[in-house]
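Only a single protein chain was left out; the remaining protein chains are all shown in position.
And now, chain A:
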Amino acid sequence: MSAGVAAPILEVRGVGKVYGSVIALSGVSTSVGAGEVLCVLGDNGAGKSTLLKILAGVHPHSSGELLLDGRPEHFTGPRQALDAGIATVYQDLAIVALMPVWRNFFLGAELSAGFGPFSRLRVAEMRAITLEELGRMGIDLRDVDQPIGTLSGGERQSVAIARAIYFGARVVILDEPTSALGVKQAGVVLRYVAQARDHGLGVVFVTHNPHHAYPVGDRFLVLNRGASLGEFDKDGIKIDELTRLMAGGAELDSLARELERG
């Protein structure tokens, strides 16, 4: 299961983020390498989103360091992270519902021919690539011209993941990809996570659901109130321990007892 000790592509050491007087994250260290799935777990407000934003280049970190291929890096915007091969699939998927699937697929990275103001989109090529890449993920769209808003939640998620993989991502960050999905759809998305890993990508899977994280994860970083509760290999932790840890352990136990009695 574990992909061995690949050199990490993306690594953070003691990273932290302060918004005004709020310490959203402090002293978190972790890394992700090729063919590896790092799960970032935590309850609401644990600092998952903040860590994600630092990795994705949305907000620069305020302390600690971020290493890309072992070299210190300070992202100033999402475009810079994208160019470095770090693609993020946001919870809202960064799609535009009214636009056709293929236009969404290539948004911000459109293929064009000609130069300067006279360059034009290579429409046929983009349609074909979209169809092919989605087919590779097992989505058989009849018409890549339909607005992406007409697809189901799972399909949209898959388009977003396929897009991230196609654009040469080395690391894909998935923000709560399964939270809004039904059981079957979530299963489909988890399969894509495994596929991405098998293609040699590093995957950062941010979720609050240990049942989704455990089957695909190699390592688990558990956050609570902006700090790390530790990072565990799959061999080193069982799913119920993971769940306990996330929910604050003892608190969950007492809740369980209380509910049983009632």
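Criterion: a residue touches a chain if its C-beta (ideal position, glycine included) is under 8 Å from a C-beta of that chain, and two chains touch if they have at least 3 such contacts; residues count from 1.
By our rule, contacts and distances are computed from a predicted model.
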Chain left out of the displayed complex - its UniProt protein name, from "Xylose transport system permease protein XylH", "Phosphoribosylformylglycinamidine synthase subunit PurS", "Na+/H+ antiporter subunit E" or "Regulator of SigK": "Xylose transport system permease protein XylH"
Touch with the omitted chain, as defined above, among A:92, A:235 or A:258: A:92
Selected residue (touches chain absent from view) among A:139, A:174 or A:221: A:139
Contact partner of the left-out chain, one of A:13, A:59 or A:191: A:191
Among A:18, A:67, A:107 or A:129, the residue in touch with the chain that has been omitted: A:107
Interface with the unshown chain - residue positions in chain A: 1, 78-79, 82, 88, 90, 92-99, 103, 106-110, 112, 119-121, 123, 137-143, 147, 149-152, 154-155, 158, 184, 186-188, 190-191, 194, 212, 215-216
